[in-house]
Each structure stands twice: as C-alpha cells, then as structure tokens.
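Worksheet for the structure shown next.
One chain of protein is taken out of this complex; the other chains stay put.
Note that the chains are named A, B and C in the order they appear, and that numbering of residues resets to 1 at the start of each chain.
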Amino acid sequence: MSERQDLAELSARAHAALSRTGPPTLSNLRRALADAGLALEDDPRLRPMLKRARGVEPDATLDAATLGQLCDDALGLIQRALDHELIIPDFVRFREQLERLFERASVERGGTVADYIPQLGRVDPEQFGVAICTVDGQRASFGDARTDFCVQSCCKPINYCMALEEHGEQKVHSHVGREPSGRGFNELAFNALNQPHNPLINAGAIACCALIGAGMEPADRFDLVMRRWRELSGGAKPGFSNATYLSERATADRNFALGYLMRERGVFPPDTDLIETLEFYFQCCSIEQSAERMAVVASTLARGGICPLDPHQSIFKPRTVRNCLSLMHSCGMYDFSGEFAFSIGLPAKSGVAGALLIVVPNVMGLCTWSPRLDDLGNSVRGVAFCKALVETFNFHPYDSLTGLPAKNDPRRPHSSSAPTRHLS
Amino acid sequence: MSERQDLAELSARAHAALSRTGPPTLSNLRRALADAGLALEDDPRLRPMLKRARGVEPDATLDAATLGQLCDDALGLIQRALDHELIIPDFVRFREQLERLFERASVERGGTVADYIPQLGRVDPEQFGVAICTVDGQRASFGDARTDFCVQSCCKPINYCMALEEHGEQKVHSHVGREPSGRGFNELAFNALNQPHNPLINAGAIACCALIGAGMEPADRFDLVMRRWRELSGGAKPGFSNATYLSERATADRNFALGYLMRERGVFPPDTDLIETLEFYFQCCSIEQSAERMAVVASTLARGGICPLDPHQSIFKPRTVRNCLSLMHSCGMYDFSGEFAFSIGLPAKSGVAGALLIVVPNVMGLCTWSPRLDDLGNSVRGVAFCKALVETFNFHPYDSLTGLPAKNDPRRPHSSSAPTRHLS
Amino acid sequence: MSERQDLAELSARAHAALSRTGPPTLSNLRRALADAGLALEDDPRLRPMLKRARGVEPDATLDAATLGQLCDDALGLIQRALDHELIIPDFVRFREQLERLFERASVERGGTVADYIPQLGRVDPEQFGVAICTVDGQRASFGDARTDFCVQSCCKPINYCMALEEHGEQKVHSHVGREPSGRGFNELAFNALNQPHNPLINAGAIACCALIGAGMEPADRFDLVMRRWRELSGGAKPGFSNATYLSERATADRNFALGYLMRERGVFPPDTDLIETLEFYFQCCSIEQSAERMAVVASTLARGGICPLDPHQSIFKPRTVRNCLSLMHSCGMYDFSGEFAFSIGLPAKSGVAGALLIVVPNVMGLCTWSPRLDDLGNSVRGVAFCKALVETFNFHPYDSLTGLPAKNDPRRPHSSSAPTRHLS
Partner (left out) sequence: MSERQDLAELSARAHAALSRTGPPTLSNLRRALADAGLALEDDPRLRPMLKRARGVEPDATLDAATLGQLCDDALGLIQRALDHELIIPDFVRFREQLERLFERASVERGGTVADYIPQLGRVDPEQFGVAICTVDGQRASFGDARTDFCVQSCCKPINYCMALEEHGEQKVHSHVGREPSGRGFNELAFNALNQPHNPLINAGAIACCALIGAGMEPADRFDLVMRRWRELSGGAKPGFSNATYLSERATADRNFALGYLMRERGVFPPDTDLIETLEFYFQCCSIEQSAERMAVVASTLARGGICPLDPHQSIFKPRTVRNCLSLMHSCGMYDFSGEFAFSIGLPAKSGVAGALLIVVPNVMGLCTWSPRLDDLGNSVRGVAFCKALVETFNFHPYDSLTGLPAKNDPRRPHSSSAPTRHLS
C-alpha cells in the first residue's frame, strides 16, 4: 500500500516535471531523458521501458498513471532525471562545456605513437576520442569514442581489484607493495621487502596476474577477466587483439627479466608457472575497449564498485575500490604521477596505446584515447584534456574548500563537498 | 530594513531552538553552545557577546529580541549552533567518539623520543595530547593538549604557503619540485632539474625559507612568520624555544651540507645569504605551539585559508592551500608518506618533536602530540590515532563512494560528499 | 756443427752440476730434478727422457755424452734445473715455506659452503688443497690438490681470453666493458654504454659466451672450450659435472633475468640464441678441475699464454693475457676486489665452489681450493693463504721497489724486478 502510494506520488512528480518541458508525451519524454544524459538505446536500465513504449503513440498525451506504468522499474531514475536531480543537473550545459574542452585538447599535435611493437605503431595518430559516464549513468562522448584500442596498462587497476576481491588486502600486499616507486614503470627496482613497489607498475601487475584465478586453467582465468570487464562496462563485451598479444609476447625481454627476478625474490605464490603468468599478463594488456565502454568502467570505480548502468549489483567492494583509487592517485601516470597528483589530483591510469582512464569520485568516470604519447608514456591530448577539465571544474579534491565560487561546480548542490560559506 | 527583518527572523529561530533545550536563559545558552563545541572563553567570535552578557542574570528568561541584541554579530553562528547546523551537528556524540579514539591510541607504548639534540631528549615521553577544530570552529581537546612543543617540520607547510603567497606558484616551483622523493627527509638527492624534490623535505624547506621576506632584515622576516602563525591560530600567540634553536644550529651538519649542495646547484635566488637562511630555518623549526593552537592552524587549512575563529579574513588563497594539501597528502609523513596516503588518505605533516598536523578538508583540522617516534620519525600514537579515526569515520577521500552506511559520517548531511544511494 | 758443439757444452755443464750432487747416476738425476720441482711422472717435457731411461741401470755412472743423449730435447731444461737456474732456484726451501703457509691457512674454520644448489652444499667443507706451478714448470701441491671441483666463475677469465682470441679486443669490448662495477657479481646494473661492466661478472661472462665459437653447433662450442682447458693444463683433460650443470640451469632465475635484460639492451650479437647461450654458460661453470691442474692453467697466464709444460705453443697471445690479468687484478674477487688489489695486488679469480686462481706474473700460477666461503663469496682459506703468501714473499707488485731485503724474494736474482740498491 505504502509502496503503491509512493509509486503514485513518484508518478505524479515525474508527470509534473515532464509537463514543465512541454506536453507530457512519449516523444517529449525521450527528448527530456536525452537532455539529461541518459542514452536511451544503450542503457540497460531503460530497455524495459523502451520495449513497453513500442506501441505508444509518440505525441499522445500521457497521464501520470500511464507514465508510471510505462516507466515501472525505471520510474525513480526518470523522475530524478526530469526533476534535474541527477548528479549533473544541467547536463546539456555540461556536455557543451566538455565539448569545448575536447576541442581545446584536439589542437595538441605533440608526442609520438608507441612503436615498440608494430601493431601499436600502425594506428592513425590523429584519432582522438573522449567519453564520460556519471555515477547516475549520464553519458556523453566526442570524436573517436567508439573505436577500439588495447587497454594495455589500463588493465592493471582492474587486475588489482580482482586480486583483492579473490584474496583480500593482506594476502595481495604480502606479494606487492602499495607506494609510489619513484621509478619508471618497467624499472628493475624492488622495495625494501623485495616486492614490486605497487600493482600499477609492470612487476606489480605481473604479481597480481599470478594471484587471479588461482588453480584455474589458463582459458578459464582469462574468461574470468573478460566477464569482469563486461560487468564493469554495464554488460558490453570487450574485444581482444590477438596480433597485439603475439607481438607483446615476442618482444617482452624486460618483462621476462622482471618475471625471473621476481621468482628469484620469491614474489610469486608457490607453484606459480612463470611463463603462463607472463602470457596471461600479455593477454590482459591485449583486451580491447572503446572510450565509451571505458568511461562506464571508470564510472563504476567512481561509484565505489557499482556500475551506474546496472546498480543492483556490486562488482567490487567499496574497500577494494578505495584501495585501487588510492594507488591510481599516487602511481597511475608512470613518472608523471607526482605532478599529475599535484596539479590534477584525480585517480587515473594511462596505457601505452593512448588510453587514459580518469575517475572523479562520486561524480563520473572518463576515458580519453589518443595515440600520441609524451616522453613519459602518457597520452598528450589525454593529459591536456585533464588539465582543461580541472581548470574549468572544481574537480581537484582540494579545489572547493571554502565554497567560494572560484570555479564551476556542475554537481547537484547538496552533493557538493563544499560547505556553504558562513561569515559569522 | 530587509536586514532588520533578517535579524528578527534569525533571533526568532535562535530563540526557538534555545527554548527546545530548556528555559531560554543565558546559562542555558552557554551550556548549549558548549555542547555544540564552541569554546566560550576562547573563541574570538563570541567575545563581544560574552562582554555584553556580563550584566545579565544567568537564569533570567530572555525574549527573542533581547537574545538577538545580546548575540548581535554572532547571531548567525549561534542560531546554527543551536539548530545543529554546524558541520558536526551532534558534537557531544562526536566528542565522545574522539575520546574513545584518544584512549585507544594512549595504550601504544612503542617508539622512542628523538634525541639528536638534548632539548628533544629531555621531554617526558608519556605525554599525549589531541585537539580538533572544525571548519565552523567547534573544538575539543584531550590529554596534554595545552602543553607547548616545537613545531619542527610542521613549519614546512606553513613556510611553503608563505612562499607561494609572496612569489606565486611559478616562481616558487622554479626553486623546488613538487613530487614525492622516494627518499628520506634529509636525503642528499635532488630531482632531475637539480631542485629539492618538494617543500616538505629539509632541502625544499630551506629553499622556501630563502624565498620568504625577500629583502627583509632577519628580525623582520622572523616577525613576519610569527604574525602568520598567530593569524592561523585565530589570534593566539606562538612561543619560541631559544634553547632548541641554539641546539639545532649547533648540530646541523646535514642541513649545512644540504645548504652548500643547494648553493652549488644554484637552487637559491641570487644574493641569498646561506648562513642567514639556515638560521632562519632553524628558528622556524623552534617555534612552539600546543595541540590546541595547532588544531586551529589545521582547521584554517581545512577551510581553504580562512581561520574558522576569524572568518572575515583570508590568510592564504584557496589555490595556495590546495597546493599545500596536495603535497601534505603525498609527502608529509617522511618515508611513511606513501603508506599513509594509501591507508589514511588525509593531508598531514609530522614533526620530530612528536606533533602531527592532520587536515580533513571541509570538516576539521587536528593535531596530535606525543613524543615517542617510530623508526621513520612519525609519532607512534599520532599515527595510531589517525588509523583509528579513519576506521571509525568515513574521512578517507575514497571512503564514501556509494553512500552505503559502512562507516560513521559525523557531518551535516548536505555537506557530505557522498551522494544518496539510488537503486534505480 | 755449432749446434752439436752447443749440445756438447750443455751436456758437460749438466754433467758437472749433477756430479756436484753426488755420483752422476740416473737415480741421482731423478732425485735432483724432483728437488728442483720437476714432476717426473707428470711432466710432458720429461716423458721422452723417462722412456729412454727405462733400460738404464739406476746407479750406473753416466758420462756427459750419455747424459746428453738421454736428456736430448730436455737437456736445456735439465741443465738449468741442476744448475739452480730455474725461476725458483732453491725449490726445496720454497716448498717448505709454502707448506708452512698451507698449514697456517688450514686452521681457518670460518665461512660456509655455498648451497644455492644441492650439488655444492653436499661437499665436505673441511677439504683444502693448494697447488703451484712456476713459469718453468716447477710444481708443488698440498692437501686435497687432486680432488676435482667445479670451476664455476673461474671459467670467466678463460672464456674472456677465448673471446678476445676469436674476435679481437675492439669487437669484444663493444659488447662488454672493462672496469670494476662497484657492485656485486650478479648485479643488474650496466655501465653508461648499456654494457655489462666487465667479463668477470655474470652478465659480462654471459656476453663472452655469446661470442665464443660463433656459428658453431652447441656441442662443437663446448668441445672447443674443453680443448682449450686441456691445452692450458698442459694436456690434462678436465672433467664435467652434469649434475651441477642441470642444477645450475634449474635455479638460474637471476641469470635468466640478466640474459633477458642484456637482450633488451642489445648486448648480444645479432642472431644470438639466448637460451642456448645461457646453457653454454652453465656448462662452462660445470667444468671440473683439480687444484693441481688449475695451477698449471694459472702458470700459463703467468707466462703470457705459453704453458710451462708445453712451451713450444702459444695458447693465448701476450696482449690477450695482459688484458685478462688487468681485469683479474681489478675485478676478480667479487666485492672484495678492491681490497684484494690493495693488500695482495695479484690477479686472481674466485669461484663459488671454493676455488681461487692466482697469478704471480713471470713467477708462477697457484690454485687454492676450500669450499668454505666468506660473505662475499670468496674462499676463506684461499684468501688467508694469499695474505700469508704476500706477507712472506715480495709478490705484491709494489713490494720490491727499493730492493731493501724487507721480504723474501725466492726468485732467481737477475729475474727480479728489484734493482740492486745503490747508495751513491
């Protein structure tokens, strides 16, 4: 009863909000939801509603009860979208602002494409895509956001989370440290405990690979990883570049050296098959994603392990995600990590194919992709986009301390971390 | 007119709130404000009100207008305090929780007192004080929170802020870097640009000292620093330990070595007097504070450069504080910085006399003081208190991603950075 | 004619010298040669003479002509031995002195047997053998000097010489450096040119292995190495421990890591098969020698590449040996190399099975073998023996500067490097 009353009230509120945008019709509803950033054709939460709407006349006036039945499970989401109560209330303006940032970053022409394997070197260096997904599943994308690329090092935070979920923090960090190394990503140094410094450098990532799917056959381990990526992406299936995998494996002197050094130091669990582990690592690096799907993955981290497009399921525990974001904050950008933490302040992870995964906690996930890399291995346009983003919005964690309106805050007011300013 | 109406309305709200706690008397007002965490005798914002209250009968019933006249400038603050609208609405409970954390940390008996100069070694190792001050100026303290100690390395973030305010970010960072060093605090290493790695290691702190009060006489430079500490503390004057200063200067082989190496590398501005700069640095380290005053300093950083006890004045610019907090987050805890950032996640700075300055952005500043240090030079009880704090409250920056009530959130609901959880 | 006269004169001198020792008989000749340090049954130079002597009555008096015919090719050597003109004129006394040094070193009980592979750990730690061979082929041995052990790192100088002979100095040192590394023997560091620091650390030794027998089948390469060892030992065949080889290969994480790092840096010639090269290196380490045979190898180096037992053939060029001794002098004793060069000053190479190869240029070669190793991997008794040796004899290169008789000089006077002291 009470629930029925709630639904009636929710229907009434949604209907009222819709009516404020024009006649309460299906076509108006579609337009209003798109304006709010919801991707109608590509959002699992809205799929049942769209199915039910097939027989509905687009321009027929809907009453509150009909609207409620049409929306059903999605009614809460739709009401909040219509009432501008999603995390980014004015998404139309936000999308325009992002588009200008995208255009600003597009003019960057510096950097070169990674070419240590031919598969990376052959890509068109001018490609550039950006996509975002908020913690409420609002989405926008620009440029080549649907082109697939290899995730490369962007697989490292995901593998770290999987290892944490399977073994717990204590066990994982008995094999790999959790501090910046002060060294390059493929450095031969180990920490004082003879461990790799953290899971986001090659050695640490290889150690995590040795922990995932313990006791499974190689095919099953990789299958497990692919399933997890699919869930993180809201159900969209990732690709795989076998050519990249074969090339990586063939040119991996440094990674083989790291593997042998780690075995010598006893980094791996007993009974680890070193060659199998390295091959598994190369396979994870060869997973293919688009910027759009990666933005959803990033938003899952921004929301503490729950995918905004499938919010009924917790993929990673909040503690797992907290640990992952902490390390992305301090160690995610190779040798640029310290500078990135200082000036951008957001957890991020870059990959050598040009991807950059960025998390704005409690707000959204982003992915930029552009193959030109700077000397430290980070995407030139990706870093430029992040700088412009933080110049425009108060997304740096220490940006909004006093609530003085120095920068744009696109968030719903009461979700802001800034207290209102009181002068007494 | 409109203003007078506002005052009348505010008086009415305050009167109503006070009446809910019992008869609306002065003595009830005092008790209620104390319960809200306001330190009546020691809060510059309430001083005029207390002066006016001298002639008022404690148990006489006050009407709204009289209450309004009594409070005058502080009326807004008092209304919010009575209405539980300060950043920590239930301060009584919060204080109790903190007290239990204080007691938990008190049992730690490990570590040893620094003894590289006799002045440090002579201190009673059992002393332990904790104080907090919220961004609304709510305060609590436990143990030896009024005992003075030398700030030592806790002067580094303040000096960095002063250098930034005087010269701007670009100039300051042409002399000192802004990344973790991966080394000890007094390490001889420099970054790739031949700069000290950051302003929170000795070399970088000395570089900052060379920038403060350019062109001033030594006495005036030090006076400038003391004035800034006083403002940061809400008007309370800091002390100075001349014995510590003389001892530091006499045993400073490493710092002299650092100074000469820096001069060789051209770290200093031209015309820097090296010996004078080093002496200035030792003087800054010998400033004395209590945990109570330091908590106010920390709260000023938590509020973006505005002291909660004197909110009409901006001491440091928000951007200055942002930069300072970023470096405290990544580099403030000597060799433990990476681990602290991972597990605690709060900007902090430790000093060798046992102080620990911690900032919970937008919430509060803390200071713990306990002379027993671990091997890395951090206060054993201070670190234990921080761990307990973050286990109890969702103060880790990535703690409250999904709004699941996993931990206590003591903050006023709409100031939380956690979105409410929406399951649709 | 002239030659016949020479032989007659030589026969006369030999006969005279023999007569001074007693009746000029075969048995007296045998005794006199043994006193001079010549190993009758085991010296290829004397084998034809011994064959001819089979029919000779031991105590029959020999005239000069008969003695000359008996000795034939060896007449020059025998004359010099009888006339005390070999490099160590008084070999009886020298052998006694060495025996006392051997006994002094025997009391050392420190150190532990290497046990990173079981084959090394199983050896009796109390074994101790010392052997010497002068540049004139005079020989003495003490203790377990005929027990076989694996040469391990003692193969490195020989492999370096072989690489030099095959490719020349310029080519070899385009792959490997020639300076002390300041690091441990299996260190991962490389020099400024991205080469291993020198051929006597693991990485450099592996690089040399890649250069030996270029283009040959694995079996032929190893056969080549074995032939060279045989020549260096005066014709005695070395052994091979297949168990050690298999164990080395199975536990060689560090060496595999080094190999991959070197391939990454382009240390190897093109078309090098990495795994094959590493296996070849492990095989070289598993060659077995006795202290007696190793002393002959060392004496070949002491004589600039000519084996004293087969002086008609130059095995290595003088320049090759000069380079090898220079590196043994500065880099042959792992982390103890600098200290050894300072206090002993002789080219040496130690191996982890307990062998120590020492060269006294122009005087003799030595080998000590004792499995107990110090922390730096050098044989405890071997180092003790070297110290005693240099305390007793003026073998340090800067020992005999003024010709003051501060120490024993066992050498033939006019072969000494010390000028006679002139006081005007």
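Going forward, a contact is a pair of C-beta atoms (placed from the backbone, for glycine too) under 8 Å apart; a residue touches a chain by one contact, two chains touch by 3 or more.
For clarity, every value in this text was computed on a predicted model and none was experimentally measured.
The chain not shown here makes contact, within the complete complex, with B, C. Residue C:Ser326 is the one among C:Thr21, C:Thr112 or C:Ser326 that touches the chain missing from this view.
Touching the chain that is not shown, out of C:Arg139, C:Arg178 or C:Arg381: C:Arg178 (per the contact rule at the top).
Listed residues C:Ile306, C:Leu373 or C:Ala388: the one in touch with the omitted chain is C:Ile306. Touch with the hidden chain on the side of chain B covers residues 188, 253-254, 256-261, 263-264. Mapped onto chain C, the footprint of the missing chain covers residues 45, 73-77, 80, 87, 135-136, 178-183, 302-306, 311-312, 318, 321-323, 325-327, 329-330, 337-339, 341-342, 345, 347, 361-362, 396-402, 404, 406, 412-419, 422-424.
Going forward, only the chains that are shown with their structure count from here on.
Contacts between chains trace an open chain of neighbours here, each touching only the next in line.
Taking the mean of each chain's C-alpha atoms, the chain closest to the overall C-alpha centroid is A.
Rounded to whole angstrom units, the spacing between the C-alpha centres of chain B and chain C is 71.
Among the residues of chain C, none is in touch with two or more other chains.
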